[in-house]
Structures are given as structure tokens and as C-alpha cells.
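First up is the structure itself, then whatever we jot down about it.
Only one protein chain is missing; all other protein chains are in place.
Order of writing sets the labels: A and B. Residues in every chain begin at 1.
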């Protein structure tokens, strides 16, 4: 056996050597990547940078930029058969109307696989230039900043994307883009709706029939008489249902901003939402409604809420964003029924980070990538090409200048908010003509939460954050849909949260909050 | 076992190997003797070196706070910190228990049903074998996401076939997705539904390799089909069964994410009885998306599997050396 054992050892040693070799190689490779960072880039000499879009494509006086290829990875709703046509048209446009000297390679990845594909590619150090990222949805911004995926743009923005930086949106909104870990800016937001309110959506036919005054609804409890009427008189109609998770706020005094739950009266004290009396009261109300049959009985296990709404027999739903002109989006997914809406919270600034474009740390031409993004955010024609395709071929404009995709259009991804400033886009039929003005007004007038500029850095608490996520995934939905009795399940939920380490998170939040408040002279 | 006896005669005696001195010349002689077979194995060996062993250095990610800008080696070493979330709450016991129990039942039921069906199938005419094998394999092509839709069609509270059937015979329907008790049965059925064609095919191929003479002789002695299965088929399939078992043992701490996530429709109520290590890792890391922590979970699963396989292989070796895996 000796011989065999030593042979085995030999094999292992050989394998280990091979691994070391490989590691060595990849180490070199990885350390090379950051070296190709902005300072080393030759392309963007200040003289040539200027602001190419400011003069609307007029030729520059400075030296000509060397040609570069840029890749842009972003999420899309569906792969478009006409993708190549659009890419060609975009490059044609860039060549003829700009001095960027950029060949753009568009890399749309469907939303369903975006996270998986991009996480692996980015963490493997794949060379790429522009990367689409979001705050809380796909390819999470702060998680990726934490892991060093993106390039800090603070110094580059004023130089290479000046208009985007100063004119696209109110300057204070940039606070929101700053990363949790170090307060630097790592992405350019696609400016769009930045304030949300919470409210209810009512099917107009029932509101009219029972003559219900929706303006009387100021808090969830006020829905009760209407739900009762519906339950009594409309068999086959679901009085109340919502996408599980989209409950809305449990109480108007309980705020949530920058990942912190707090009482409006004391913003510097982080609370565990599940431990508040407001949460308990809300769950009791939901459970009461559930028992009375107001809430759809299977709601807790509904995954595809649109399939449920498609039947058009849900009388009241929730709307967690309350976008201006949002009524128009309901009939197509709601069995054709018209709706009216009533909000119960004031619009609050919730941030511009829903959809952003960052520059990868592996980009060899970050300056040019920024110049391109500047152009996309300021040049309506280029933005239109990316968002809607070629006019006449992929879409037409109605007589009022509204966007109308042609029948069987080969390019209609409906993702204008991915590429850049949506206010440079087209209004769709059904939306109020002044929807952009309304939205801008909403954004600028919305209340900015006290904690808006606070950023919680949880990188030292990964274990607890992971365990708490798993606990919430198990307990929250049955309780928040009213399906289970909070008297029984809430204590279990709380005890599981404690075991998962929620107190450690709260403690750290309070520590950072106190430090932040002191530093900013808030307390 | 005739076949094994045959091997024993031709196998090099163990003393030959043991007395081989570790001298260069002897070793070269040994290599020469084995050069032909080594050559045959070389493409596979090289393939695994490149595609499996070289990337294996990535296991270190499990012990690091992996940052993309610092690279795999440059990232900070944090010891076992990435493993903590697996044991952070009282979920640790639950997910371990569920993972192991599901695997045990899949192994036992899968082997028994696979063997039984393969034996029965070998008694059918060729034409029918083709038809049934094809049908049994159809579910293999249905992804778990789709299987989840199908499960919903059967088990949905209001519209599901099962509840409608129960109601039509006067029994009350149940909201299956709001309970935890039925799911172990549903998952076992779903797992068998999808994998039984696979198991049957493997064992059927094993039966195809059995010498017909054995059956002829048994038939002359007046043996029944059942006796032949028990005395000939099953013993001769044992080496294959053993391999399949050892391979399954290696995956004892690993589960099929799709089965445990999509088939119960990610229902919160089913989590206590369906949550396994793989689904827990997914739910815990959905927010963080941390590769260090997911690598840690994988490494933990591999290590336990590895220990179990070594034990199983050792036990099999004691019992019958030829059936051992290595």
C-alpha cells in the first residue's frame, strides 16, 4: 500500500502545482486590470474632452480622439429580433453626428438571466465598459460597489459628463447615488420617477356602482366599509389583493429610508420593524380582513400576480409607486377595467437609483464611456434610437407626437428608462401629455426623508444579514397577507429574527446613525 | 459470483504490487506495462486537469472576503467567517436534516423502483420496451420551473385538479400550499416522476449485459421469473448498484434546488419541510449575492460528501473489493 499512497500523493502534488501555476497566472491577470484604470488611459486628454454634446455634434477644435470599442451590458425585457439593425443605426449615428469615435457594442441580457450572468462575468474580471445596475433589483449597486466592481466617478463626471452632472437633475439628488461604503459616486442614474407615494387602486365600475368616495380613504382601515360592501354584494369578486410584499406602509408614523425603520418623531433610533406595535396592529387588521374574506384566500402563495389580475375581478389593489398617469397602465393587465386611485401617503423622495449605468473597473476607456453616456443623456435623437429603434421602421409618431410601435415591431423593448434620462424620451398613448412635467414636479416637491443621505454599511455583518434574509423569506408573507394568526406566528417570527442576529444589525445601525448625526450636526 | 471470480484470477496479485521497490527502473517498467491503458485514459485525465483541477484553486474564495478589484489571491483572508451564516440560526439543524432525509428516501426509493422496473421491462417485447422507455424519459425534459406550474395545476386550492376531484366525491379540498405535511410526499413523487426513466435505463442497460446462459440454465431447472430476478439478476447487478449508491452518498449533502424551490412554488408554509441547504443558501444570499459565502456552502457540502464517500467506499472494500469505487 505504501507505493500506492505515495503515488497518490504524487498526483496530488502535481495537481496542486498545476493549481498554483494557474493561480499565479490569474493573479497577474487580476492585478493588471486595475492598472488599466483611468489615470493610465490616454484617450481622454482634457483638451479633447470638452463637452462633445454641448455643441450638438459640431466638430471639435481639439485633437481627434483615437477610435475605441465600447461594450454596454444592460437588462432588457425581451431579446429583439431587430437588435442588430438598431446597433448598426446607433453606430452610424455616432460616426456621422459625433466626434466620440466610438464603436458601440450593445449587449442586452434579458432581465431573467441578467443577475446570474453578470455576477459571474463581473466577479471574474471580464473586460467590459458600461454596466447597467440598480439599487434593489438586478445587479445591486451597493453590493457591487462593496466588492469593487465599479469605478468611482467623482473626479471624472464634471470633466467628461458635465451636463449630465449639473443639469439633468437637481444636484442634491446625487447624494442618493453615493455608495454606502465610501460615499463616492459610482454610476449615472437614468433620471425618471424619483418619488413614490403609496395608495390604493379601485376598479371604477365598483366605485361608481356603490358610490364610494375614495377620497375618504386616508389609512388602510378606511377601506373596510367598501370591502364589506363588496364582499356582501359581489360574489366572485375578490375585494382586496396585492402582489405579496407590496403591502405598503404599516403606519404613517413608521418611516423607512436608507434601509432604516424609524418613528417619524425620532429618526436617529433604528427599530426592528417587526417588533413595533404598528406592525402588530397592521397584521391584526390584515388577519381580521382575511378571516372576513376580504383578502384573496390564496394570496400568500401567489407568485404571478398578473395572472390573477388578468381575470379583472380584483376590486381593490395596492400601488406602491403612484407614478403620474399610472392609471393608464392598469386596463391592459386588469381585464380591460378602468381604475381610479387614491394615495394615502405624501410623495416621498425615494431616490434616483432605480436604474443606473456604471463604468466597470475593467474598462480600458472609462473617459470615453462617460462621454458616450453624457451624449445618451443629452442627445434626444441618440436616446430615441437606443430606446425605440428607427423611426418609420420600428415605430411611428402619432399626430400628437406620441410613441407608437409599428405592428409586429422587431424592436420595442420598452426599456427607455434603462439607457438614460427618461425625460428625453417619448410619451406613450394613454399617458397625460404633460406626464414628464408632472413627474419632474413630483420629484422636486417630494419630501426628502431625514435619513436620505445616510448610508448604512453592513459589510461587517454579512452573516447576520444573510440569516435574517432567510428568516424574513419564511415568515413575512403569510403574516402580511393576513393568512396566519399573528398571535401565534409573530412571536415565532420575532424569536427567529433574534436568533438570526437582528439585534446585532440594529445595534450597528444605531452606532452608525449616531456617528452620522453627530458628524452632520443633526443632533 | 462467477464473474467476480473470473476477475480475481486475472487481476495482478496484490503482493506483486506491494513488493515493487521504489526504484526508477522498476517504476519505468511499471509504466511501460501500463502505457497502453494510460494512453487511453490520457485525454480524459488531461480534460479533468484543465476543466476540473485547475479551476479548483477557486475553493480559496470560500475563505476570503472576495473583492473583484483585488482578485482571488489579493482578497483578504477571513478564515471560516463565510461559513458562519450556515450555522447562524436554528435553521442549521433543519436544513441538514431535510437534505439528508430527502436524499436517503430518493436513494432507497429510486434504487428499488429503478431496479424493479428494469427487471420487469426486460420481460417485455422490444417494441414495448421502446415505447415505455421513451414515455418514462419524457419528464426528464421538463424543467423544474415547468414542473412547478404542473404541480400548481394539480394542487392549487381553488382550481387544482386534486381538490376538484376530492370535491366531486364529496370530500373537502385542502389548501396544499398552506401546509407543510404533504410536501415530503409531493417532492418524492415529483423526483421519481422526473428521474425514474433515468434510473430504469441504467439498470436496464445493466441487465442487457448479463449472460443469457444463466437464465437458460435457471429455466431448465424450472425457476420462476421472480426466482431468476432474485438469484441471478439482482446479484449480478450488485456491482452497478453499489457504484450508483456510492455516487449518491457523495451527494448526500447536496440537493436539487429546482425541485425544492419551484415545485412547492416557494411557499412560505412549505419551507419547514422542503428547505434544504441549497434553497437556504439561495434565500439567505438573495440580497447579498456573495460568492465567498456561496462557495463556503459548496465547500461544506463537498467535504461532508467526501468523508461519507470515503467511509462508504471503505466499507464496500471490506466487503467486496471489486465493487469499491477506488
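To be clear about the criterion, a contact is a pair of C-beta atoms (placed from the backbone, for glycine too) under 8 Å apart; a residue touches a chain by one contact, two chains touch by 3 or more.
FYI, contacts and distances are computed from a predicted model.
K.L.:
Just by its UniProt name, which of "Carbohydrate ABC transporter permease", "RNA polymerase sigma-70 factor", "Cytochrome b561" or "Carbon starvation protein" is the chain not shown in this complex?
P.N.:
Not shown, but named in UniProt as "Carbohydrate ABC transporter permease".
K.L.:
Just to verify: which one of A:223, A:315 or A:435 makes contact with the chain not shown?
P.N.:
A:435
K.L.:
Of the residues A:91, A:252 or A:321, which one touches the chain left out of the display?
P.N.:
The missing chain is touched by A:321.
K.L.:
Suppose we count only contacts with the excluded chain; which residues of chain A make the list?
P.N.:
4, 7-8, 11, 22, 25-26, 29, 77-79, 81, 83-84, 107, 110-113, 116-117, 120-121, 123-126, 134, 137-138, 190, 192-193, 243, 245-246, 303-307, 310-311, 320-321, 323-326, 329, 332-333, 335, 354-355, 408, 410, 414-417, 422, 427-428, 431, 435-436, 439
K.L.:
Could you please point out the chain B residues that touch the chain left off the display?
P.N.:
3, 6-7, 9-12, 17, 30-31, 33-34, 36-41, 43-45, 47-48, 50-59, 61, 66, 72, 117, 120-125, 128-143, 145-147, 149-150, 153-154, 156, 159, 161, 193, 196-198, 201-202, 204-213, 215, 225, 239-240, 243-244, 247, 250, 291, 294-295, 298-299, 302, 305-306, 309, 322, 325-326
By our rule, only the chains that are shown with their structure count from here on.
K.L.:
Roughly how far is chain A from chain B, going centre to centre by Cα mean, in whole Å?
P.N.:
Whole-Å distance between the two chain centres: 39.
K.L.:
Residue numbers of chain A touching chain B in their complex, please.
P.N.:
For chain A paired with chain B, touching residues are 1-4, 6, 15, 18-20, 22-23, 26-27, 29-31, 33-34, 115, 119, 122-123, 125, 140, 143, 147-149, 297-298, 300-301, 303, 361, 462-467, 469-471, 473-478, 483, 496, 499-501.
K.L.:
Provide the residue numbers of chain B that touch chain A in the complex, in ascending order.
P.N.:
Per the touch definition, chain B meets chain A at residues 17-18, 20, 22, 49, 53-57, 60, 66-74, 81-82, 84-85, 88-91, 156-158, 175, 177-178, 265-269, 271, 275, 280, 283-291, 293.
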